[in-house]
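These notes concern the structure reproduced below.
A single protein chain has been omitted from the complex, and every remaining protein chain is retained in its original position.
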Amino acid sequence: MTEKQLLKGSVALAQGAIDAGCRYYFGYPITPQNDIPEYLSAALPAVGGVFIQAESELASINMVLGAAASGKMAMTSSSGPGISLMQEGLSYLAGSELPAVVVNITRSGPGLGGIAPTQGDYMQATRGGGHGDYRLIVLAPNSAQEMYDLAGEAFRLAFKYRNPAMILGDAILGQMKEPVMLREALSPPQNSPWALSGAKDRQPRLVKSLYLKDGEMTVHNLKLLDKYKALQEKEVKVEIDCPTRCDLIVVAFGSCSRIARTAVDRACLQGLKVGLVRPISLFPFPEKAVREEAQKAGRVLVVEMNTGQMLEDVKLACNGNSEVYFKSYPGGAVPTPEEIEKEIEVIVGKGGLRHVNSS
Amino acid sequence: MTEKQLLKGSVALAQGAIDAGCRYYFGYPITPQNDIPEYLSAALPAVGGVFIQAESELASINMVLGAAASGKMAMTSSSGPGISLMQEGLSYLAGSELPAVVVNITRSGPGLGGIAPTQGDYMQATRGGGHGDYRLIVLAPNSAQEMYDLAGEAFRLAFKYRNPAMILGDAILGQMKEPVMLREALSPPQNSPWALSGAKDRQPRLVKSLYLKDGEMTVHNLKLLDKYKALQEKEVKVEIDCPTRCDLIVVAFGSCSRIARTAVDRACLQGLKVGLVRPISLFPFPEKAVREEAQKAGRVLVVEMNTGQMLEDVKLACNGNSEVYFKSYPGGAVPTPEEIEKEIEVIVGKGGLRHVNSS
Amino acid sequence: MGRVAVKEERCKGCGYCLEVCKEGNLYLDSTRRNRSGYSVATFSEDKVCSGCALCAEICPDVALEVYR
Amino acid sequence: MGRVAVKEERCKGCGYCLEVCKEGNLYLDSTRRNRSGYSVATFSEDKVCSGCALCAEICPDVALEVYR
Amino acid sequence: MEYSVVMSGFGGQGVLMMGELLAHCGMKAGLNVTWMPSYGVEMRGGAANCTVVLSENQIGAPITGTPKAVIAMSEPALDKFGSRLPENGLLMINSSLVCKDNSTYGQNGIKTVFIPTRELAEESGNEKMANLAMLGAFLAQTGVLELERVKKEVRSFLPPHKSNLAEGIEKALLKGKEYIDSL
Amino acid sequence: MEYSVVMSGFGGQGVLMMGELLAHCGMKAGLNVTWMPSYGVEMRGGAANCTVVLSENQIGAPITGTPKAVIAMSEPALDKFGSRLPENGLLMINSSLVCKDNSTYGQNGIKTVFIPTRELAEESGNEKMANLAMLGAFLAQTGVLELERVKKEVRSFLPPHKSNLAEGIEKALLKGKEYIDSL
Amino acid sequence: MSIAAKKRVFASPASLTDNKFHFCPGCHHGLVHRLAAETIDYYDLSSKAIGVIGVGCGVFLYDYLAIDCCESPHGRAPAVATGIKRSNPDSFVVTYQGDGDLAAIGTSEIIHAANRQESITIIFVNNSVYGMTGGQMAPTTLPGQKTTTTPAGRQPVGDGYPINVAELISTLKGTAFAARVACHSHTHIRTARKAMRRAFQAQIEKRGLGLIELLSACPTNWRMTPQQSVRRLEAEMINTFPLGTYKDF
Partner (left out) sequence: MSIAAKKRVFASPASLTDNKFHFCPGCHHGLVHRLAAETIDYYDLSSKAIGVIGVGCGVFLYDYLAIDCCESPHGRAPAVATGIKRSNPDSFVVTYQGDGDLAAIGTSEIIHAANRQESITIIFVNNSVYGMTGGQMAPTTLPGQKTTTTPAGRQPVGDGYPINVAELISTLKGTAFAARVACHSHTHIRTARKAMRRAFQAQIEKRGLGLIELLSACPTNWRMTPQQSVRRLEAEMINTFPLGTYKDF
């Protein structure tokens, strides 16, 4: 395991889950993420785990709920329409404070959806597409290596905070093969103090989301809110690469951020002063990093493969203190580095902004 | 019909739908909105319509999809968990550009959810809890009369823009009886040029959401985006009641706005300069109204029966130009006018702000 | 000789036990109500109870204990 | 006497028609491929065709028309 | 001025109907009114309550933690809502079913009135009208609406197939009023 | 420098495997690599393609509208991808299957090379290795990786139960190289 | 003789808590809770049992049974149970579901759990109506039965025929046990107790899915007194839903 292997993003993610201790997978086929269940249908039984192809996404997410209630690391994966069908279950998982990992390798919706790479499910993922006040932990890898690494990280956070976590990928990340270095495997979690296992030698335990006594539900909601605040304080993941004097930061996530990275590098080679801020955790959103870098640069270019979703988080972070530009690639369109580079040039001017105060 | 009648909000809404021309209802029971299907199970057949109690919310929303594809005014209603189950169908409706009305009389989630009045589904409603880049038209009544009126308005907008519309209410609005004045009934829509009816004497028609040819899906997404922009330009509904010189505006919607209204009135009686901005359409959000009034007052107090959802839209509207305060009532808690009044006092100071420039 | 203890606060006065007791040992006391407002099943000490426990078997609220 | 017209661009060379024709009137021409890369069914003009249309009946791609 | 009353008791005692009649008559009198019931799980186990608000102005909250008056038709209802009354509130208790000591109530200037609703209903000729006897007493005690006004609107309130009940209702309302007058 | 190549043809021609082998060897040579296949509905109807990018730097897009080279193993593939080549691109055509006129290509300074892959594979002893003959030719033509390097990594690329194929693969690669050398 | 000197011949089962049921007078949910508790005690399962609770009037089962419990979304209990049992094979997993929960929204989950031969036990309370939500039509509502959503009585063509769950589930190969019993008389209750044991036994012996359907009264939503409701159960429900064991491993 000390050598890199050429792995498909989906397979890297699946192996990353196993290496994090995940032994239970329940899912329903949907392109472009079938490599995950296909890989796990052989790999999980081989490590004593369980793979079930459920009759639907509804069944999948509820099997996950059951396994999670047993204190086990369980996951499911799907794409757009299937993830929509899981919204009730996700809301229950969050309300019942159960850890689980759900992978969304997106399709370009709305509706049946194309399978081209796209990022149209950002809002659904970060705002909670299900009912009620809750949040998912949302991580956005941008390479096969991160598909592997963040699978483990998603489980770690899910268990630490007892909250469902989502990995938001797309067809590029799911289908592309890249070199991946595997970690040492962790063992599955044991005997969580909240897990159902039969009330042997202890009081019965209860996994529930509904609190009926006067005011209890409010207390429960505030408890969840505290958890989300803690996540915002402690678990932000972000890649920042901005020159000290910077005229523009580009903000992009996931596969789109790779292309933005190339564009930013080229612009820098041209002598432009451009930086990149890449949110890796979409919730908690790297609000502080975006705010600070944006404020320094005064200008932000958001590039997304949708009609403008993370854009809202960037605007909220900037709170009016920077100019925010947006370049949109919806419906399966993928930007080229050249296009983004050109956009950068338009914003900062071909020769770069003149720094009035510069030496 | 020239006299007011004392009607439950849910019943008013159901009758409002009928009077708008709706003849098809498909739904699955869930508290606190059962009065809608119960009323319609008798009232629809009486006007030659169809009522089906479906086997689930999934079936309901897809029956709605079928009836909408036939060019008919169709609706469903549910609450939290049931609405979550409809997310795939809602995404299909939006992607297929079909008009329909979905009513959410909310429960306090996440999870199973209490049936106390709450507003925790604002994000789900306004951001599209389903997958892909789409929006619902979202209307938020605050009285039985508006439950009646906005049912009709929702159908009008849904058909005008060929987009699903949601009415977001809560247990107060659903269960409360108030005097309602009924309008004259409209007749159901006929022969929409996109509706399926059998290809007699014309080319076959197709209702679909997936466009597969190169670039088509992007064009489709941009078309939808244009529609949402048109909604934002033309169909904003908002109630503004702010004194010319104003130290604070309170922003609240739905049942919460009634209570805020009382609080604002009391504060004004005390001599404080406080206004109220009530978004009636949540999407399109009255961004301009909020921005302008907020900028004038410099201070905004958002009151919501959740942990802060519309708050984001208010912040986006203000874009850093006003101080934004938030008072939260999650999990079924309902504010009292006294509490909001006190909050107002704290913000503007018991005696009101001193207007430095005032005459 | 049997004897039946009624957990009055559990009883909802449904009357199932009355019907099943062949001896007529149980009746609803309409003069009394428990905290939930129900008239509660009452055991007549003066009749003959076989301790057959049919009344307890049929009680949906587990309001009866039978001794013998 | 029957005759079969092959819509070559529809044919995918599955071979079902070859098997069903008792007369062996159809064969796959491995020297030719259509635009999708398939060897296509070819009708032998020189054999006897009853016009029974079994070949067309079994063709999943509606690539055959039969004349008689 | 805004008047809010919580009416509470067991399911089957007609507390929802009592509230609705009050709200209906308020509407007919040109007032703004809201009627808000308890519902759903709350109703299992037999409890029922509603809140009626009457006002000349727009009504904000249709429910309130501090109503002007509480009508308690049962003991659990009394326990649950009695304590919500603010200073100088009015507490009307169905003494036919609730046999608590007078002395516990009436603190904080709360006015407590006991109404033997069953007896009054029986006197009026229909033992099922205990709720309406209570409503009559409430109207007499508070004056939020005139009894005559309410009696006049009973018929517009009842659905056609129940109009035969009108007379009985009127009688029971009157009994309640008379009881208050007699105090 | 970054090198990107689109390999395309019918399903069953081994274009995906050809790309994977290239990417694998690139990885072993210490380069950054990405391999991106076509998938899903695209694959119905028999088309298949993949894009391989090799670079010393981090790789941004694993797919590109303007690859440095296109390998077309079939006519529809040629039609679809041939036109995407930018100036000075390289177009390698499987002349065993594609019988288009030379003259159509080679515009914009595009270099066009025809490889009789079936014949080369047959010569190498295994007619199923047409894809590898093409890969050998591609390596020889471009030099993106040394043939020796690739031959060395064939065994690390193959899963254990397929290691018997290694020799045939090496032979076919060589045939492709030799063909280019002979031009 | 004082009670103290007598032997208690009928008492609340050990795994039933002291909490008063929240059910309406005459509702059979309480009875089914008691039978479940008795069966748990009988097989000494209270330390391995995990209850998976559907949404319906039985949703507060956790207040009454002293075992580990998990709420499940409406209709999804068999999927949740599958997740628990598969990840916790030594546990004893039992779902508690109503007719709306199991036979309407949860149709798919129960069928596929049975079809996969999941080792779980299903307690299915058929009261021919949606109790919790206030009396709407259930998949098991009888033809002609008036409910709040079939004000003129259920019309099978259009509203659906009553669904016979025990029979349907017994057709699936993975089902080990499926029976229908009734709750309205002591003789039926005794049969029910035996059937419940078999449904548990199926899981204990790893034979496959065990399902017991219990015909139950919902006096509130039938708009009847408890007495009337047991009479209706006997006179009307049993015709449509014949009692018996449809599959026994």
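We just call them A, B, C, D, E, F and G in the order they show up, numbering each chain from 1.
Operating definition for what follows: a residue touches a chain if its C-beta (ideal position, glycine included) is under 8 Å from a C-beta of that chain, and two chains touch if they have at least 3 such contacts.
For clarity, every value in this text was computed on a predicted model and none was experimentally measured.
Undergrad: With respect to the chain omitted from the figure, which of G:Arg34, G:Lys48 or G:His112 is a touching residue?
TA: G:His112
Undergrad: Return the single residue from B:Pro29, B:Gly89 or B:Gly120 that touches the missing chain.
TA: Candidates B:Pro29, B:Gly89 or B:Gly120; residue touching the omitted chain: B:Gly89.
Undergrad: Taking the full complex into account, find the residue in B:Ala54, B:Leu136, B:Leu150 or B:Ala263 that is in contact with the omitted chain.
TA: B:Ala54
Undergrad: Just the residue numbers, please: which parts of chain G touch the chain that's not shown?
TA: 104-105, 107-108, 111-112, 115-117, 139, 156-161, 163, 167-168, 171-174, 208
Undergrad: Go through chain B and note every residue touching the omitted chain.
TA: 23-24, 26, 50, 52, 54-56, 58-60, 62-70, 72, 74, 88-89, 92, 96, 196-201, 204-210
Undergrad: Could you list which residues of chain A touch the chain missing from the display?
TA: Residues in contact with the chain left out: 28-31, 34, 37-38, 41-42, 51-53, 55-57, 81, 111-112.
Following the convention adopted for this analysis, only the chains that are shown with their structure count from here on.
Undergrad: Nearest whole angstrom, what separates the Cα centre of chain B from the Cα centre of chain D?
TA: 60
Undergrad: List, in ascending order, every residue of chain F touching at least 2 other chains.
TA: 41
Undergrad: Scan chain A for residues touching two or more other chains and write them down.
TA: Residues 58, 88, 92, 96, 208-210, 212 of chain A each touch two or more of the other chains.
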